[in-house]
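Of the protein chains in this complex, one is absent; all others appear in place.
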Amino acid sequence: MSVTGPKLQPSLFELSRPGRATPRIPTPPAGALDRLPAAARRATPPALPEVSEPALVRHYLNLSQLNWSVDGGFYPLGSCTMKFSPKVNEWAARLDGFAALHPLAPDEVAQGTLELLWELEELLAEISGMTAVTLQPAAGAQGELTGILMVRAYHRARGDLARTEILVPDSSHGTNPATASMAGFRTVSIPSAPDGGVDLEAFRAALGPRTAGVMITNPSTVGLFEARIVELLEMVHGVGALAYMDGANLNAILGHFRPGEAGFDVMHFNVHKTFSTPHGGGGPGAGPVGVRELLAPFLPAPRVLRGPDGRFRLERPGERPTSIGRVKSFVGNAGILVRAYAYIRAHGADGLRTVSDDAVLAANYLKHRLAGTYDIPYDRPCKHEFVASAASLKRETGVRTLDVAKRLIDKGYHPPTIYFPLIVEEGMLIEPTETESIETLDAFAAALIEIAGEARTRPDLVTGAPHTAPVRRLDEATAARQPNLRWRPTTRVGPEERS
Amino acid sequence: MAYGPHTDGDRARMLAALGIPSVDVLFDDIPPAVRAAGLRLPPALSELELVTHLRWLASRNRVDLASFLGAGVYRHHIPPVVDQVLLRGEFYTAYTPYQPEVSQGTLQTIYEYQSLLAELTGLDVVSASHYDGAAATAEAALMTCRATRRERVLVSRGVARQYREALETYFAGPNLAFDEVPLVAGGPAAGTSDLAAIERLLAAPDRPVAGIVAAQPNTLGLLEPMVEIGRLAHAAGALFVAVVEPVSLAVLAPPGAYGADIAAGEGQPLGIPPQYGGPYLGILACTDPLVRQIPGRLIGQTTDADGRRAYVMTLRAREQDIRRERAASNLCTNQALCALAAAVYLAAVGPAGLRDVAATGAARAAELEAALAGAGAPRLHGGPYLNEFAIRVPDAVAVHRRLLARGILAGIPTAELEPDDPALRDGLLVCATEVTTPDEIELFARALRDELEAGAGERPGARPAAAGEAVR
Partner (left out) sequence: MVPPDLRYTKEHEWARLDGDLATVGITAHAAELLGDIVFVDLPEVGRTVAQFGAFGVVESVKAVSDLFAPIGGEVVETNAALAGQPELVNGDPYGDGWMVRIRLADPAQLDALLDATAYDALVAAG
């Protein structure tokens, strides 16, 4: 490994040489495959790379050094909640009792995991003020689909087939309207009010007998608590529709606001955001869904049940015919849920409330430090994240948010979320989370302020950034015009056959 | 608070900078009517207490059984180097690679994963991963409808029940239809997709079929006539989706070789432990012409401003953040770390090693078949299998429970696998892999012989099959 900085690596296929792979198991008996019909057999072996274990380790270790990570540095990505992933959770998930358990193993040998999952449902129900929870969805988006399919099932069960629309604010995360489409609904996009919240009158005009439900992110995607939430929920229920809450921003309101108690009918959690399960470079996560009583009959199957004798079991097929069915094979991403469970048990009620208090305090502190240098479109206390804008900077210097973001890389920071939500021009959505020290917050603010200065004195430094990352700006146009999505050998070299 | 750095002093400094007396001021905008009174949760556990509690919970699972259970999730030897790589914080605490300049690690590993699976499947376009095999299969079926603009899919009952159920859930929203293809009831092709039934189902001119979905091996472990199914599909203008098991692709003909347009499957056997159901790895691959229809992230190779080779998420305009309600799928977070596990596993075993895993499983399965037949439980079907098959066991659910009490996880009763198939009422689906030992096989065979002889020794009617016996 280079001591002078991370180095790009050749691909595994380029490292491959015939015969180099490290054998892992004994040689199988000769002729083991002879009983298979020739027509079903593979004619040529797959040209997978052959690398020794030392070469493999070097390859991946060096590649890891090309990555930004929470473990490596500050990651102020708004809407992603890049908090620290506690290491005890990694230990827990790897306990053999959890890791080696087959999902179809009989209930009586799975009592440990079933109890953990059952208890996690209770914990999430209490945190959200909901009656019942499913842990099945593999991600927030799959949770959204699950929730909206339950809304669909609810209306159909009432015999109301006229509910064909889902209302979504134009500031929403793209998964919301995509979910509505997947569930067979038409999305009606509602413009946001100038203060960043929902436009009640626009909602009122759009709500009606065709509305199946609304999807609201609260706090909103600009980090503001929806002050008009009570009126909005009343209006929604008043037309017989249901209210879905996108729980991506739950980190702001733990212990302060319980969506089910406030009147939301269904919501999803992103455990890889609020409950610290690691982001993994893009998953895996989990997207449990909480519902109020009226939707409980429609929860995905199988549910985790506890018997009067205190023993746990999974619902049997067909036991609850009103269920919407399943969205994936088994009961959920249990390996991820173990981590979320450990996190919640480590915090307790006071701990979770402190998480939100500290997250909100840190975001407001950072916003305060940046006001005056960057535009702050919403001039009131934010929750766990806030939007800053480089619109004025762009007008004065030509330097855009994209350039500021890339220059932050040179300063040693991962850029914040940029150009989301779409309702803010040249927006930067910044979410520090509660696990960053005040020194980190101060240093980050100083770096952003420095870049604003550079935009005026040395704009080329900013527009040409990054200069110090392992690679410069990439040619994304060619990548999309002439997609190269897999390694292609120039000459095929097959592996050596054994037995 | 458990893990954050803030002391009361730090908080005081931030409050002072904001000019507010307490953090509660920042929550004043929550209407009083909906302010929570607090949470009723168990008290916080210290790390020591947490560790003790989790160890206790884990100990209440029994993972020491002699297991012959497969049914879509398989025990394999996972070289410890895989977990060593996964434990690098630079990989597991990284975010989605939206900023490619600082994510080349993740991007290259996923590009390599795509390349490895392209080799295994014989299809050139592999998505960066889906949630699991069931979700990937559902999305594959949706792809066939989008690509052909037809609204009906045929799904073989050889595809696992959970996959068919997930497909049904995903089809409900867009109001698409699917028909199940029955399995042949008897004879040499018993337990495989009924080709004549496919022809009949394809024959409705006013209900054209968008795609046919079949699994190789199928849910009963049997090898299917994939070439013939593909031919029938294409002759009717439909696409062909193959549901595959990745280790088997080391030795079985891959989807690309038998004309599949799309491949879906469960990547768990590639270096991912069972974990009671997830996180797993949805494999989804397709031919080049379908690239714009495939949901999920795609990593592409390109160059940077200085001409260096580099990797980037590409064809992004398919995805939800750009297309919103017009996106093919709402997929956002995927299973990136699981894809990394699969890539490291494949690199760690190599092509000959993967073939050895498949061949050893086949050898052990043949030994298992002989031992169980000798114990009085012959196979239910006659066709070829790789490493999983069903055996005939009267009163299978009860026998399974009694074997469990003897420390043997005897696969899964076929009645639980397919509750509404009367032909599968008295069977066990069992499998073997390279981790199955001859001792375990002997233990199973001996115990099964005991159970079968005890059952046969009772007069019929003397002890009815336990009413209300739990069926999963």
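Order as written gives the chain letters A and B; numbering starts at 1 within each chain.
Note that in this section a residue touches a chain if its C-beta (ideal position, glycine included) is under 8 Å from a C-beta of that chain, and two chains touch if they have at least 3 such contacts.
These numbers come from a predicted model, not from an experiment.
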Chains on display which the left-out chain touches in the complete complex: A, B
Hidden-chain contact residue, picked from the options B:87, B:204, B:317 or B:456: B:317
Of B:146, B:292 or B:401, the one touching the omitted chain in the full complex: B:292
On subunit A, residues whose C-beta touches the chain left out of the figure: 476-477, 480-481
Residues in subunit B touching the chain absent from view: 292, 315-317, 322-323, 326
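Everything that follows uses one rule, which is that only the chains that are shown with their structure count from here on.
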Rounded Å distance between subunit A and subunit B, as computed from the means of their C-alpha atoms: 20
